[in-house]
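First comes the structure, then the notes that go with it.
Every protein chain of the complex appears in place save one, which is left out.
In this document, chain identifiers A, B and C correspond to the written order of the chains, with residue numbering beginning at 1 in each.
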Amino acid sequence: MKYSFKNDYSSIALDEILDKLRECKDEQNIGYGEDTHTEIAKNKIRDKIKSNSDIYFIAGGTITNMIAIGSILKPYEAVIACDSGHINVHETGAIEGLGHKVLYSDNVNGKLTCDGIERIVNAHTDHHMVKPKMVYISNATELGSVYTLSELRALYNCAKKHDLYLYLDGARLASALAASDIKYEDYAKYTDMFYIGGTKCGAYFGEALVINNDELKNEFQYYIKHFGGMIAKGFVTAIPFEVLMDGDRYYNIGKKENECAQYLTQGLKKLGIKFYSESLTNQVFPILPNNILDELYNDYLYEYWVKGEKESVIRFVTSFTTEKKHVDGLIETISRLIKQN
Amino acid sequence: MKYSFKNDYSSIALDEILDKLRECKDEQNIGYGEDTHTEIAKNKIRDKIKSNSDIYFIAGGTITNMIAIGSILKPYEAVIACDSGHINVHETGAIEGLGHKVLYSDNVNGKLTCDGIERIVNAHTDHHMVKPKMVYISNATELGSVYTLSELRALYNCAKKHDLYLYLDGARLASALAASDIKYEDYAKYTDMFYIGGTKCGAYFGEALVINNDELKNEFQYYIKHFGGMIAKGFVTAIPFEVLMDGDRYYNIGKKENECAQYLTQGLKKLGIKFYSESLTNQVFPILPNNILDELYNDYLYEYWVKGEKESVIRFVTSFTTEKKHVDGLIETISRLIKQN
Amino acid sequence: MKYSFKNDYSSIALDEILDKLRECKDEQNIGYGEDTHTEIAKNKIRDKIKSNSDIYFIAGGTITNMIAIGSILKPYEAVIACDSGHINVHETGAIEGLGHKVLYSDNVNGKLTCDGIERIVNAHTDHHMVKPKMVYISNATELGSVYTLSELRALYNCAKKHDLYLYLDGARLASALAASDIKYEDYAKYTDMFYIGGTKCGAYFGEALVINNDELKNEFQYYIKHFGGMIAKGFVTAIPFEVLMDGDRYYNIGKKENECAQYLTQGLKKLGIKFYSESLTNQVFPILPNNILDELYNDYLYEYWVKGEKESVIRFVTSFTTEKKHVDGLIETISRLIKQN
Partner (left out) sequence: MKYSFKNDYSSIALDEILDKLRECKDEQNIGYGEDTHTEIAKNKIRDKIKSNSDIYFIAGGTITNMIAIGSILKPYEAVIACDSGHINVHETGAIEGLGHKVLYSDNVNGKLTCDGIERIVNAHTDHHMVKPKMVYISNATELGSVYTLSELRALYNCAKKHDLYLYLDGARLASALAASDIKYEDYAKYTDMFYIGGTKCGAYFGEALVINNDELKNEFQYYIKHFGGMIAKGFVTAIPFEVLMDGDRYYNIGKKENECAQYLTQGLKKLGIKFYSESLTNQVFPILPNNILDELYNDYLYEYWVKGEKESVIRFVTSFTTEKKHVDGLIETISRLIKQN
């Protein structure tokens, strides 16, 4: 059987989450997030982020971003991202579908910079242009890099200076937590809104949207329902977070994923392989010769990132199911294929 | 412990579905609906509806309706529903949020009529008004009634005569299947698109959107992603349908729910209680004196439908977990409360 | 030559407006409403309404309604109108195109009532439904009737009681001013926003949108541009209002139109003709036998309102160019045709 390094959403969920489902199978719960599991999961998150934020559990990442951005912006307002930002490239125009322009500047190793924000703000000065009103970043980024605490703080201060909201997409927050010095509570302090990813961090699905800024809390459930994100069985979206937020479980998922990814990176570097970005998290982007790629795919699934003429950037992702033995196998296979070709 | 007749989405899922999750827990699957579970679930549905329709699994009912309607209509086109239709009342303007007017006519026992459709079509004749282009119905309806096969056929013919698409919301299709003479294959024949409800029929979440009309199949995944309905772990949405579509399981869920609901209706009628609508399915709408309602809520959860001064319409819903003993308890309690008050 | 009673927008403009254009033809003006004509026209309006409201000149009625409603409502909020309201029927779903539901109740002689508003407000109580947030009325109404001052005040108070904004569409405000006891300054007092119609009141085009409520003034030009309503030559939209707002000219246009329309109504009533609505303004809706309608159209243009089997409602509109002699001719022709048939 092939092992997949294609992504971190190929297995159903942590065993503990499936156990919890079975444990609760005879319950009757109130719908639409008014239930006890939701309450418990919210409180566990509030404990971790040390903030009395509002929290909602939503089915997937794109719709979470839509609800967040669509709830913050007025029709003529725009969101600033970096060019490689998920909302700019990989959401089939969902944000524009809500009526908002995504303004973008060049990324630096996958990251948005204060400079980039200010260039955009300074270029948008009157009502013949959109008005930038929020900043979108993700941690970890699309290229596996992470913001440091001082970078996050600087972006937040820059946003506030220009009267912008800061929103952080945490699809892979477990991995970011384990790779950066930004702690849970910093996300509550230095963002106006952010989400804690479930789908890509061991849940069967679900993201926890956290609203820190009081101005943005009002009538939020209207937005969720209007944009199509209200789930009748809210408790089913909450249960994974009830489990993930137990002790250090969520952090440890990221930690283990990152360790496997760094182990892989070291192994490939020893083979002389170069990388497309500097990643500290569970996504790594080696540049491999095209002539081994088809054969490699017979044993290991991966994703193409940038196809080149002689060599290509591909992406390997470790997940909560990845073990060192899988990585060892992958390194050996690549090593063998390189020698053979 | 209180028993809840509040709705049919208060328990997690059928045991068989939870078993299946556990059975598959060590698998790695391709994302975004390209996996084997999705393929199997689609084929089971195709067998049942005897049609080579395109099928997609989507997280919830509102977003499924948004994707269906948003994919069919051009900006200036409108959808016809009855006044009590879910998209008209209970989706927080999600359809209008996509830019489309919902035109509605009076319901007859919860149902849209050909007459109602034609009155609307005839009133919209030029480009100073929206252009009606599709019909929305649900089976079962919001009031628990069901369309018969001859009614569905007549609506479909009426739609085709006026160049309208017919879309059917099957949030409670299990219940409708067991209460009406419309069979699976009729839904493929007499609608352009419909969905088979999971969330309210025993799945932890998920709806199966079925596209019968070839004109509507093209580039459909773009719509799903653009409107925010694309789920990374597609297999998690498909697995419940893999289980539900086994043999007569889905039909039997509806059958059992309906039997409990009819048993409840008969019991309440014997107490002289009148009903707001004629329901053959798992939602029933008795009219109860206000002076017993608070006490009743101590033992059984229900939902208010229409609050009156002396008496109110309330809704009881049976679900896949409801047993006759629960219904017996409910009838007894109401009987006792009526006598006491 | 046929004379047209089809509408009040069939002639280019008042002579005085065309004279003014010629008078200013050698000027250079700043664009986008920053010019002197715009300033003068605004000040003339402010004098009349006795309020320091913000004022913008916009090309046409539908886009003015879009900008007004689109600037007031959040995505999940809705506007309340009566069933016959222009935004509900005759704008090809432009308001829904912005994402907002139009909630409507039955009209009473073309008018929305406090009762109607409250029924809608009371039916929309939670986040599974849209949230009503503004009221739309027009004066004169689509059926030629007008609100009285006490009715307007009552609607305004009702709106405020339920935390709704009141917006008034004044496409035919000249006619309403001359037919009702509501004065210019009352429109500033008892609405949050309204517009003074130009297109249907003697201007070549243009409407003056007046924002009375301070909360709604902020960054308004962004909305105008974003929704497509910003005109480069703002002074061309302002000049008609510079002329119309001179002394009583605007009021007198309405007065003369109404007099012609009432004269027509009296003449037709003497012939035993009945009317579809009670109109005090420049639109009247007689019910005429079908067998004279084709012949009548040879001499006079009119519009069908409701086609019946034996008789139909048609609409006659008087405009700033209508003289009593045109009305005399119309009455005589109808009288003759009735006798002949």
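Note that in this section a contact is a pair of C-beta atoms (placed from the backbone, for glycine too) under 8 Å apart; a residue touches a chain by one contact, two chains touch by 3 or more.
Computed from a prediction, not measured in an experiment: that's the story for all the values here.
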Check your understanding: Among the options A:25, A:46 or A:127, which residue touches the chain absent from this view?
Key -> A:127
**Study point:** Hidden-chain contact residue, picked from the options A:21, A:49, A:63 or A:78
**Key:** A:78
Point to revise | Where the unshown chain meets subunit A, residue by residue | key: 75-76, 78, 89-93, 96-102, 127-130
Revision key, fill the gap. The missing chain sits against subunit B at residues 32, 70, 74-76, 98-99, 127-128, 130-131, 219, 221-227, 230
Revision key, fill the gap. The missing chain sits against subunit C at residues 3-4, 6-7, 9-13, 15, 18, 21-22, 24-31, 59-63, 66, 91-94, 97, 199-200, 204-205, 222, 225-233, 235-236, 301, 321
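Here is the rule we use: only the chains that are shown with their structure count from here on.
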Review point. CA centre of subunit A versus CA centre of subunit C: separation in Å?
Key: 51
**Study point:** Centroid spacing, where centroids are CA-atom means, of subunit A and subunit B in whole angstrom
**Key:** 33
Exercise for review: Please list all residues of subunit A that touch 2 or more other chains.
Suggested key: 222, 225-227, 230
